[in-house]
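Just one protein chain is left out here, and the rest sit where they should.
Labels for the chains are A, B and C, by order of writing; each one numbers its residues from 1.
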Amino acid sequence: MEINGVKIDDTYAEAFPIFISRVIVTAVTRNWALKAATEATGFATSCIGCAAEAGIDHYMPPDQTPDGRPGYAILICNPKKDKLKEQLIERIGECILTAPTTATFNGITDAPEKLPVKLHFFGDGYEHQVKVGERSCWAIPIMEGEFITEEEFGVVKGVAGGNFFIMGENQMAALAGAEVAAEAIESVKGTILSFPGGIVASGSKVGSKKYAKFMKASTNEAYCPTLREKVPDSKVPAGVNALYEIVIDGVDSKSIEAAMRAGIKAACKVPGVKMISAGNYGGKLGPHQFRLHSLF
Amino acid sequence: MEINGVKIDDTYAEAFPIFISRVIVTAVTRNWALKAATEATGFATSCIGCAAEAGIDHYMPPDQTPDGRPGYAILICNPKKDKLKEQLIERIGECILTAPTTATFNGITDAPEKLPVKLHFFGDGYEHQVKVGERSCWAIPIMEGEFITEEEFGVVKGVAGGNFFIMGENQMAALAGAEVAAEAIESVKGTILSFPGGIVASGSKVGSKKYAKFMKASTNEAYCPTLREKVPDSKVPAGVNALYEIVIDGVDSKSIEAAMRAGIKAACKVPGVKMISAGNYGGKLGPHQFRLHSLF
Amino acid sequence: MEINGVKIDDTYAEAFPIFISRVIVTAVTRNWALKAATEATGFATSCIGCAAEAGIDHYMPPDQTPDGRPGYAILICNPKKDKLKEQLIERIGECILTAPTTATFNGITDAPEKLPVKLHFFGDGYEHQVKVGERSCWAIPIMEGEFITEEEFGVVKGVAGGNFFIMGENQMAALAGAEVAAEAIESVKGTILSFPGGIVASGSKVGSKKYAKFMKASTNEAYCPTLREKVPDSKVPAGVNALYEIVIDGVDSKSIEAAMRAGIKAACKVPGVKMISAGNYGGKLGPHQFRLHSLF
Partner (left out) sequence: MEINGVKIDDTYAEAFPIFISRVIVTAVTRNWALKAATEATGFATSCIGCAAEAGIDHYMPPDQTPDGRPGYAILICNPKKDKLKEQLIERIGECILTAPTTATFNGITDAPEKLPVKLHFFGDGYEHQVKVGERSCWAIPIMEGEFITEEEFGVVKGVAGGNFFIMGENQMAALAGAEVAAEAIESVKGTILSFPGGIVASGSKVGSKKYAKFMKASTNEAYCPTLREKVPDSKVPAGVNALYEIVIDGVDSKSIEAAMRAGIKAACKVPGVKMISAGNYGGKLGPHQFRLHSLF
């Protein structure tokens, strides 16, 4: 299979379940909402070494938010529900409550379950309840005025680790392909790319051969172009000299599929992109499989 | 004392020691260096609830970095040295090693002590040593090519919690004052503002009166404009209806002073800013005191 | 009438006809499309002193553009059709053809009339015709490869000068109100705000009293807060100390109305915004009238 002359590998991406909450962050201007959303979703690339996976889902113009101000919907994800709750408290408390003019609202109102995030205790008894539309919120007095927040956030069982590889004839071609793929996925609601700029430069394998005692993940040598002649099982095709991985978390399988479709199509427009593949572990990692050829 | 018609309160900022390392993050373009630096310094506003305080110190044009590429110097801070080491490993490993085209170098070469950050194990035996100028580095094969990094980062005993308050006749005036103060401090090398956009909207007091059992920090009601008539000891002056706090971490006292001076002067240019003050705890919090009137 | 406690003046905005073309600018990544679109719509605030009024209409994700790459739709406007044609040639030729990886396409395919924009002559005989989907385009060999462009751009009779005033208790409140209004209007397709950041700080009156011989426009003293006590007919309400004007060009009346509605609603959320009004000239300027109270 080819798209715009780029080979689509006959393989699949393997993914696994993760708990996800969506937080709507609003502020007086778009820029302030973005700054708070960025801080709150930082240091959150992979649960291997971070306390959460997080990212910006999408921008919400003023007429789409609960309080009529510009905002961003962010996703915060963790394989464990209690850890997710903890991360919601810490990330909202440290990075949004502290940010200028922000408010936070539950972004999945029809979720089957809700996590309590009791920030009103910060008000030390001076807080009071308010309604924002139909939503029950707390108003907490702070230096700038009042911080408004809901205290229950819907949680759903989503999908982590949707992915594909962008292989280029050289590094800059592969990178431009990955960049435009990440941009295309920004428009797919219900998904985030938790890595910097949405791109992974150093995809890993589980465990380590040489440093197995203390490394739970290490470089995936089969996909390292500089090791093509040095490892027996290299999966770097001839003519490919660099590759990047796009890793997607989403609220459901459908959104992962839409993101993979949009990202792959966009990447195939970049001159020098040679092939699209995907990462899987033979079905050992997780129950979700996204076959590339089935997306188109 | 007045600057440009704005009253400078006769008080001081109280600050305390913190361990700081500086990481130079370079990449193929400025934009990719910035994305990695932003992710690596996210979720790092205050050590009360985050595992580190971190932020971008300054941009480095290509001719100023070890490898001749554009970069950013970031500071990562923690009151405990072993926690700082852990955070260097996690933040570089999860947020920079994973980011496209990056490399990392020690940003305080003359520090009295260095922390080991052994990322080369990720290479699973395929890594090799290289020189970048005079620096001994590791080259780790990854999907995009090779990640280059030093493995020792200087650590210094710096200063956390340098601060000042910007008080405005209304919220937007105070916010613009805080914004331009934060921008001015960006040009002061050796300092970071770890909060979103460099600004704190919800300065806290230690502990809690009503929820003392489980809250280690709570709103500082004396500085809440909406509580002026409700608390006996309000410190919100007449005519002030909103305030923001700028909190500064820096490699030494001198850099904190330079940052406070630059930030306060800039804020006093904003129409509607009425007064500058600072936060202290009567000397109980820390050994550093920065008297506002002594800055000018 | 009040929205969120902000008074909506019982007046109308007066606007006039203008010819408008929409150019779709695509590029390899969103960022390069934005840079070209920004340059091509620069120095284009008002036809009083600029050769065109121009701005960015909206972002187009890869799946919405003719060539499947990210892009921006821009509007270029002029009261005279031949001047508009000239400006299309110059702005595309100097600012988009010269920009990295760009292509340009007609953004109003169902317009009753099309303007010829014959850029293929730049190819000096080496150009050749290509199809992009159903569109007939030219491919012009250049240093980076080939520039692809359509050569006919639809033109419609749109509306210029849709407007409203945001009045604040001080400058920073009025400015934040104007900023968020401009942001809200970004999401309204078919409209642009041609002034810097979408905001006018210095609304003018036609002609001049003191320098009538050589000034075709001058400050509108009735709306200058610093002149409230000095001019007999000041229209600056008590309690208002700064105001900004939002000026909108749009492809039709409906889009102007949608933009005014979105912008005013958003501005009324900003603390310190006191009143919304609009500018008219008693019906002498143009045939379009947008009554504020009729918008809601």
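In this section, a contact is a pair of C-beta atoms (placed from the backbone, for glycine too) under 8 Å apart; a residue touches a chain by one contact, two chains touch by 3 or more.
For clarity, every value in this text was computed on a predicted model and none was experimentally measured.
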item	value
Identified contact with the non-displayed chain, of C:P116, C:G145 or C:G283	C:G145
Options C:A40, C:V117, C:A278 or C:L292, residue touching the unrepresented chain	C:A40
Contacting the left-out chain in the complete assembly, out of C:Q64, C:T109, C:S208 or C:Q289	C:S208
Contact set of chain C toward the excluded chain (per top definition)	28, 32, 35-36, 38-46, 48-51, 90-91, 93-102, 121-126, 140-147, 165, 171-172, 174-175, 178, 195-197, 199-204, 208-211, 214-215, 217-221, 223-227, 230-231, 241-245
Those residues of chain B which, in the complete complex, touch the missing chain	4, 28-30, 61-63, 67-70, 145, 176, 179-180, 183-184, 186-187, 262, 265-266, 269-271
Chain A residues that touch the omitted chain in the full complex	31, 168-173, 175-176, 270-272
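As a working rule, only the chains that are shown with their structure count from here on.
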item	value
Central chain of the complex, centres being mean CA coordinates	A
Distance between chain centroids, defined by C-alpha means - chain A, chain B (Å)	25
Per-residue multi-chain contacts in chain C, two or more chains	176, 270-271
